[in-house]
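Of the protein chains in this complex, one is absent; all others appear in place.
This part shows chain A:
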Amino acid sequence: MASTRDTAQRLIRSLPRVALHNIKSVQPKTRKKVRRSFAKGKTHGRGHKGQGQHMTLPRLGFEGGNTPFYLMIPKEPYYQNHHLRRQYPPLTMLSLQRFIDLGRVDTSIPIDLTQLCNTGLFNVNIDRKHFGVNLTEEGADIFAAKINLEVQWTTELVIAAVERNGGTVTTRYYDPKSLRALIDPLHFFKRSTAIPRCRLPPQDALEYYSSASNRGYLAKEEDIEVERQRLAQKYGYVLPDLHADPGSTMLKMRKDPGQLFYGLEPGWVVNLKDRLVLKPKSPEHLEFYAS
């Protein structure tokens, strides 16, 4: 016969975690008995005669025929749907070159949003609907660094400026949950939750990130190579051969479309205190994080 303690322990192990949706108050709430007033008889709050008593009052907002207030005032939709639009705070190529020259960013490793945020001089605020960095054209003429760059938005001139110097650019989308981890990895690892799998871009961004001319991370490698040649012919520079470059392994490093951090896969848990990386073994977990 199982003891009460064993039963209790078994129950505690099997029952779900206590939360607001599965607890009841000790004393059930009783409905208050409706108390009707004797005074609200005769006209029953409707007054005497007129539209009010005869149920022929006009619609709410009607002002007897003149243009009502809610139609008189014009619409000024300056911020209509602003809360639904994605924003990419800009970073100039001049700033990036300055970061590199002053040693704030290491060019021997791939440069992505984490490296830029780690400088402390570039900030991304998810609550303000920021979805990453937009690398702008200012300073494209003087840009002279060979880097493996990953940004969220950029233009053709910037791509040409980076490739002219022997580097590579990729445009990559991160959903807000993944972006939060990417911006402050230390804070994320301290929470000891599993690394999320990055989601695909929304419909209106899918075309941008699948296009080789934007160096999208979902585009084909052959198409990107063709585009590199086309850009070199358009802007009139000799395209440096990446394969002959001694640092080519670093320049060719790319994250998987679902991968958030280099060297870490979705589903893994980083334990900073014990300096461990915990990986799931069960097939359900592996299937979930691969989907």
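As a convention for this text, a residue touches a chain if its C-beta (ideal position, glycine included) is under 8 Å from a C-beta of that chain, and two chains touch if they have at least 3 such contacts; residues count from 1.
One rule holds in what follows: contacts and distances are computed from a predicted model.
A chain of the complex is left out here; the name its UniProt entry carries, from "Prenyltransferase alpha-alpha toroid domain-containing protein", "Glucosidase 2 subunit beta", "Large ribosomal subunit protein mL62" or "Transcription factor bHLH63", is "Large ribosomal subunit protein mL62".
Looking at A:R59, A:H83, A:H243 or A:K273, the residue that reaches the missing chain in the full complex is A:H243.
Taking the complete complex into account, A:Q233 is the one of A:T7, A:Q80, A:N123 or A:Q233 that touches the chain left out. Of the listed residues A:L94, A:C117, A:L200 or A:M253, the one in contact with the hidden chain in the full complex is A:M253. Although one chain is hidden here, its contacts on chain A can still be listed: residues 137, 140-141, 157, 160-161, 221-222, 225-226, 228-230, 232-239, 241, 243, 252-254.
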